[in-house]
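Please read the structure below before turning to the comments.
Missing here is one protein chain; the remaining ones are kept as they sit in the complex.
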Amino acid sequence: MTTHSQQQRREAMPGSSLQDSLVALSGVTKTFGAVRALAGVDLSVGPGECIGLVGHNGAGKSTLMQILAGTLRPTDGRYDLGGETVALSDVSVSKAQGVGIRCVFQELSLCPNLTATENVRVRHAALSGFGWRKRAAKLLTEALDDIFPGHGISPGATVGDLSLGRRQMVEIAINFIATESSHPRLVILDEPTSSLDQSVASQLLAYARRFVEAGGSIILISHILGDIFSTAGRIVVMRDGAVVADRPASEFDRASLVAAMGHVAEDDEDEALAHAAKARIGEPVVIARPPKQANGAAVSLHRGEIVGLAGLAGHGQTALLRLVQHAAYHRSRLAEVRGRIAFVAGDRQSDGVFPLWSIGENVTIRSLPALSRLGFVSSAREAAMEAEWKDTLKIRTPDMDDNILTLSGGNQQKALFARALGSDAEIIAMDDPMRGVDVGTKREVYERIRKEAGEGRSFLWYTTEFDELLHCDHVYVFREGRIVAELDRGELTEEKVLQSSFDEAAA
Amino acid sequence: MARLDPKLLRAAVPALSLALLLVAIFIIQPRTMSYFGLNLMLNLALPIAFATMAQLFILTVNDLDLSIGGFVSMVACIAATWLNETPLLGIAALIASIAAYAALGALIHLRNLPSIVVTLGMSFVWLGCAVLLLPSPGGAAPDWLTAIVKFKMPFVPLAIVASAVLGLVVHFGLMRSAGGVVLRASGGNPQAVAKAGWSLLKLKVTMYALAGTFGVLSGLILVGTTTSADANIALRYTLLSIAGVILGGGEFTGGRVSPIGAVLGALTLALVGSLLSFLRISPEWQIGAQGLMLIVVLALRSLVNRFEERAQ
Amino acid sequence: MTSRLAKFQSIWQSAPYAFAFIGAMVIFAITLIANQGSGAGQIVSAALAFGSFYALVGIGQMFVITSGPGNIDLSVPANIALSGAVAMSIMGGSDAMIPLGLLAALGCGAAIGCVNYALISVLRIPPIIATLSSSFVVQSLAIVYGRGLRITPPPFLAEIATGRVAGIPILSVLVIALAGVMALVLHRSIYGRFLKAIGQNMNAASLAGIRVGLVRFGTYVLCAIFAALCGVLLAAFSGGASLNMGEEYLLASIAVVVIGGTSVAGGFSNVSGIWGAALFLYLLVTMMNTLGVGTGLRQILTGLIIVAVITLAGSRRGVRE
Partner (left out) sequence: QTADKSIALSNNYAGNSWRQAMINSWEEVTGKAVEDGIVGSADAFTTAENSATEQAAQLQNMILQGYDAIVLNSASPTALNGAVKEACDAGITVVSFDGVVTEPCAWRIAVDFKKMGSDQIEYLAERYPDGGKLLEIRGLPGTSVDEEIHAGIVEGVKAHPQFEVVREVQGDWTQTVAQKSVASVLASLPEVVGVVTQGGDGYGAAQAFKAAGREVPTIIMGNRHDELTWWKEQKDANGYETFSQSIAPGVSTLAFWVAQQILDGKDVPKDLVVPTLRIDQDGLAEGLEMTPEGGVTNQEYTQDQAAELISSAQ
C-alpha cells in the first residue's frame, strides 16, 4: 500500500519494481478447456501510468483484464496486489476492488432493469442508508459531467431504454466514481470507444489523460491505434496469449505497432479509397424515410452502392436500419426494399449472438434455406459453409462447433459478418459493425465490401468512425432522428460531417 | 402542452383496470359500495395478495414458483393444527418451512437448476405434508389469528388497509431501498452483479426466504379468514399469483416487477370473480366468462403499450 | 466427489436426456426388486401405454417452451377435454366416422392454437396468462358441447389405443414413431433451427431474417394439435371423453419437458428426453403403488425424487461467465 492518489506522475517504466506496483502479474497462464488463452504473461501496473494494450482479436487482452480485475482466476502464475502476493485461490473481485481496481468490461455489465442511479449503487456497495439515491445520483451526474460534458443523460433513466453508446457512457462514469470508502486507482477500459462516436470518444480520452496526470492509472484496450497513441504512455502488445512488446509509447510508430501485432504493414490506403463516386442511376433498391423526418428527404441505396449513415451515436441510424430490415419482410409506409437483406449487428449481445449455439450455427442461420432441401438442413453443406467462412474471415477457434461465447469479442463480430456476407442477401445493413474488430481484419473486410459492391451487392453502413465513411459512395448525416445532410463521396470531409452532426446541439 | 407520459400511464394500467372493474361492480350491484360490501368482496383477496408478493420475489430473480399454492396450503394446515394446539411446535414448523424455502434457493443457485422443476417437485412435497397433517379438512385457527384477521377497522375495511400497507412496504423495500436495488439487479444481470462483488447465492437465498415468509403470512391470513383448513385449500394460488404479478405489470425475466402493481393485480383477479357472480351468467359459461374478462383486462395493457409505441 | 459431479455435468451437456432415462431405469429396478423380479414385462408394457399420452402432450409443449422464456401453453387440459368430446361425438361410436372425427378434433385443436397466438400476438398478453384465459373459455365450450356425457369410442380406434402386439402397445409404437419425426423436425429442419434461434434471442432472430411471428404462430398451433390428438386417443383409451380427463396434463406436460432436459429459458431442447421423463413419471407411480406407500408420504416421496433427479442432473452453465 505505497500508492497515494496525490503522488506525482512518474515516468512510465516497463517492469517497474514490484513493490511500487498497484498490481503485478508474472507468468500468468489461463486455459479454457483445450484453449490456451494466456501463455505466461508478465504485466505490472504502477500508479500514474496509462498503458495502451493492443493485439489482434483473441490475443487474450480481455482475459488478462478479467484476471487483473479478479473476475477470473488464473490457471497458474503469480498475482500481486499492492505489493502482496495473493494466493490464486483467493483471487476475487472484492480483493481487487479493495485496492481500487475497476474494470469497464468489453461486454457491458449494467443491469438493464435498473436506473442509472441504481446501477451506481450496485457497483458501489458503500452507497446505502438513508438518502443513498440522492447521493448516488449526484455522484453519477458529477462523474458524467466531468467525463462527458453535455452528455444529456438523466440519472433516473432506466438503462434498458438508453442507447448502447449512452449505456457505455454510464458504465464508464460509474467506474470513475470515488466514494468515501473506495477510490479508483486503476481503471481498466476494455474497448470503451467501440460504441462511442468520435467526439464522445475524444472526451473520454481527454479525461483519461487528466486522470493519469492526477496520479491514477489506466489500461486502455482499443483497436483504434489513434486512441492508443494519443493517450498511452506505455504500450503493451499481445499476440496469441503472450506479451510480445512492452515499451514506452514514444518508441512505436503506427507501422511498427501494426507490425508488432503481427499484421502485414499497411499499403497506401488512400490510393484504394480514392475512387470517384459512381453516378446514381436506375431505381434504388432501398428507399427509407426516418419516421421523424419532416421534409421529403430519404435514404436511398442503389445497386452496387455503399451508402454510409453518419452522425453522433444514437441519433436514429440504427432505428433506420431496423426499419429497412423490417420493411424487407413486411409492408411499411416508410420504407421500400427491393431485394433480400441481411443485417450485421453492432450490439452483438442483444441483436446478434445466439448464446447457446456453436460458432457454426451462428454463422449459417441466415443461410439455412439455401443450405437445405425440402425444409431439412444438409449437414454437409452447412459444414462446408462454416469451414469456408472460418478461413475467409480468419475466425480464431480450434473448432467451429465450439460455443460462440468462447470466442473473443472481435471474433464474435467476425462470425456475425460471416453470417451476412455468406448469405444470399443482395442488400446488407450494417450497424456499426466494426466494433472490436482488429486492424488487420478490418482492412480485409473493407476490401471485401468494396469488392462485393463492385459485383453488385449494396451496403447500408452505419458507422461512428469517420475513416470508414471514406469507403462509402454516398453519406447521410443524422441528427435527432432526421437526415440533416446528404454528401457525395466527392464532397465528404470530416468537418462537414461534424458540423452537420452538431449544428443545433451546439447552439 | 400537457402530454401524457406513456411510462406513467403504463404504471397506472393496473390501477386503471382495477378502478374500471370496481365501477362496473358498483353499477351492477350498488350494495357493494359500502364498508360491508367491500370487506366481503376483498377479505379473501388479502391472502392472494400475499401469495402474489411471494411469487413476485421469485420472479424478480428470473425463477418461477409452481409450489406456492401447495406451500400456502401446508402453512394453513400447520396453523390450523400445531399452531393452535402446541404453539411452540407450530412456530418452529413455520420457521423451518421458511428455512426450507431458503434452502431451495441455495440449491437452485448452487446447482444451477431450473426452478420450475424444483418447485414442481416441492409442490408435491408440501401437499404431502399437508395431507399428513390434515388427512381430512378441519382443524381450527388460533383465536388470536382470527381476531387479527377479522379485526374491524374504522371507516376502511382491514383488507384494503392491509393491501395498501403490503404494497407500500414491499415497494419501499424492493424498489426504493439500497438493498432492494441489489436484489432486483440480480434478476436484471446476474453476471454483472457477481462481477461487482456481490454473492449471488446470498441474494437468491434472501429472495427465497422472503418468498417463504410471505407464503407463511398468506397461509396464516387465509386460515384466520376461513377459520379452518384443508390440504387443497390454496392450490389455486400458484396460477393466481403468477397471473397477479403479470397483471400488475411484472415480467417473467429481467427483474422487472412492480409490487404495488402486483397487489392491484391480485385484487383485480379477486374482483373479476365478484363481477361474474353479479352478472348472473348461465353456469356453463361462467368459467369461460372469467377467461374473457381476464383477456379484456389484459387487452387494456396492450392498448397502452401501443400508445406508448406511437408516442416514441 | 467433485470430479464425479463434473462427470455428471458433462453427461448432461452432451446428452441432457440421459438423466430422465437413468432415473426411469433406477426406479424400474427398485420396483422390480420390491416385486421380487416378477411382472417386468407387464410393467414395461403399461409404462409404454401410459407414457404415450405424457409424451404426446410433452412434445407439443416442448416446442412451445423452446420458443423462449415465458412461453408455456396452459390450455392443454381444456384442449384435451374439448377435442376428445368433439371427436367422440362426431364419431358416435362408428368406425366409418373416425377420419371425420379425427379431422374435426385436430381442427378444433388448431383453432385453439390460433386463438392462443392471436391473444399473444395481437393483444400482446404474456403467453402463460393468455393460454390460461383461453383455457377457461375452451373449458366452457367443452361443457356446453358435451355436457360431460361420455360417448363410447368406435371399436377400431379403441383397438388402436388399447391394443397390443406381442405385449407392446400399438399406441406406443405410433407415438415413438411420431417422436422420431418430431426429433428430426426439431434438430434438422429449418423450422426447428428457427425456433431455437427465437428461443435464445428473439431480437437477433428477427434481425437474422427469421419470420418470428410466423414461427411462433406455427408452434402454438402445433402444440394445440398435439394436445388435441392426445385428447382423441385418451378418450379412445379410456372409453369416452370426460371433462376432467386433461387435468393431470397441466403440470405433467411441463414436467416431462423439463425433466427431459429441455431448458425452460428456451432455445435448447430434445425430444427423446420427453419419452424418458414420461416413463420416469409413470414408473414413479408404479413404484409407489408397488411399495404400497400411503397418500401423504407418496406425494412427499414423489416430490423429493423429482427434485433429486434434477439435482443430480444439474444443468447447463453459461460458457463464459
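Note that the chains are named A, B and C in the order they appear, and that numbering of residues resets to 1 at the start of each chain.
In this section, a residue touches a chain if its C-beta (ideal position, glycine included) is under 8 Å from a C-beta of that chain, and two chains touch if they have at least 3 such contacts.
Source: prediction; values computed, not measured.
Asker: Determine which of the presented chains are touched by the chain that is not presented, and list them.
Answerer: Among the chains that are shown, those touched by the missing chain are B, C.
Asker: Which residue among C:I151, C:M202 or C:V271 touches the omitted chain?
Answerer: Only one listed residue reaches the unshown chain, and that is C:I151.
Asker: Looking at B:P47, B:P142 or B:G244, which makes contact with the chain not pictured?
Answerer: B:P47
Asker: Taking the full complex into account, find the residue in C:M245, C:I259 or C:V309 that is in contact with the omitted chain.
Answerer: Within the whole complex, the residue contacting the unshown chain is C:M245.
Asker: For the chain not shown, which residue from B:L21, B:A270 or B:L298 touches it across the whole complex?
Answerer: B:A270
Asker: To test your reading of the contact rule: which positions on subunit B touch the chain that is missing from view?
Answerer: Spelled out for subunit B, the touching residues are 29, 31-32, 37, 40-41, 43-45, 47-48, 127, 130-131, 134-139, 222, 225-236, 270, 273-274, 277-278, 280, 282-284, 286-287, 290.
Asker: Take the complete complex as the reference. Which residues in subunit C touch the chain that isn't displayed?
Answerer: Subunit C touches the chain not shown through residues 31, 34-35, 38-40, 42-43, 46, 49-50, 136, 139, 143, 147-152, 162, 164, 234, 237-240, 242-245, 247-248, 282, 285-286, 289-290, 292, 294-296, 298-299.
The rule we apply is simple: only the chains that are shown with their structure count from here on.
Asker: Rounded to the nearest whole Å, what is the centre-to-centre distance of subunit A and subunit B, using the mean of the C-alpha atoms as each centre?
Answerer: Roughly 43 Å, centre to centre.
Asker: Taking the mean of the CA coordinates per chain, how far is subunit B from subunit C in Å?
Answerer: Centre-to-centre distance between subunit B and subunit C: 29 Å.
Asker: I need the residues of subunit B touching at least two other chains; which ones are they?
Answerer: 191, 194
Asker: Using the touch rule from the top of the page, what residues of subunit C touch 2 or more other chains?
Answerer: Counting only residues that touch two or more other chains, subunit C contributes 263, 316, 318, 321.
Asker: Under the touch definition given earlier, write down the residues of subunit A that touch subunit B in their complex.
Answerer: Of all residues in subunit A, those touching subunit B are 69, 71, 92-94, 97, 103, 105, 109-114, 118-119, 121-123, 125, 127-129, 132-133, 160.
Asker: Which residues of subunit C touch subunit B once you look at their complex with the stated criterion?
Answerer: Of all residues in subunit C, those touching subunit B are 69-70, 74, 119, 122-126, 128-130, 132-141, 143-144, 251, 254-255, 258-259, 263-265, 295-307, 310-311, 314-318, 321.
Asker: Spell out the residues on subunit B that touch subunit A in their complex, using ranges where they run on.
Answerer: Spelled out, the residues of subunit B in touch with subunit A are 176, 178-179, 181-182, 184-185, 187-189, 191-198, 254-256.
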